[in-house]
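The complex appears here without one of its protein chains, the remainder shown in place.
And then chain A:
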Amino acid sequence: MHVNGDPVATPAEADHGLRLLDYLRDHLGLTGAKEGCGMGECGSCTVIIDGRAITSCLVLVGQVLDAEIRTVEGLAAAGHGPLQDAFVARQAVQCGYCIPGVLNSCAALLDRDPDPTDAQICEALDGNLCRCTAYNRFYDAVHDAAAARHPNGAGA
């Protein structure tokens, strides 16, 4: 199991039934992923598993022992510093609780499509609730990040 690019100790067999969210937070000390609803509805625990945004509250750690997992703590190292910078510059963060999950959904999208449309951003964020209603700023920040990562491309 790799987390943020580094191999981590394989969970003990008795811990295989732990939720990935709990394993990340309580065993690895990666508290970026937040528990919101615990039912896959709100997206605040979203992490990237083998390139895909997934709610870590509905994954058992034993199901992803061979996976590459990215949490918000590893986003900058994975080349998504510009995305995080753009969230700051666009003031896309208010209370911040949803932001680790939102960033992971946006990062997984940008890895799939370096210059996404508004419709694609909307779809990528369809599992992430933000009650401070900063979605418009998320869109702007993703476009900024796309342009920053590909300065010679079409950009936003």
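The criterion applied here is as follows: a residue touches a chain if its C-beta (ideal position, glycine included) is under 8 Å from a C-beta of that chain, and two chains touch if they have at least 3 such contacts; residues count from 1.
Just so we're on the same page, contacts and distances are computed from a predicted model.
Trainee: Of the options "Putative tricarboxylic transport membrane protein", "Sec-dependent nitrous-oxide reductase", "FAD binding domain-containing protein" or "ABC transporter permease subunit", which is the UniProt protein name for the chain that has been left out of view?
Mentor: The record names the chain that does not appear here as "FAD binding domain-containing protein".
Trainee: Of the residues A:Met1, A:Val59 or A:Ala147, I need the one that contacts the missing chain.
Mentor: Result: among the candidates, A:Val59 touches the missing chain.
Trainee: Using the definition of touch stated at the top, determine which of A:Gly40, A:Gly81 or A:Pro114 touches the missing chain.
Mentor: A:Gly40
Trainee: Over the whole complex, note the residues of chain A touching the chain we left out.
Mentor: Touching the missing chain: residues 14-19, 22, 38-41, 43, 46, 49, 52-55, 57-60, 62-63, 65, 105, 118, 123-128, 135-136, 139-140.
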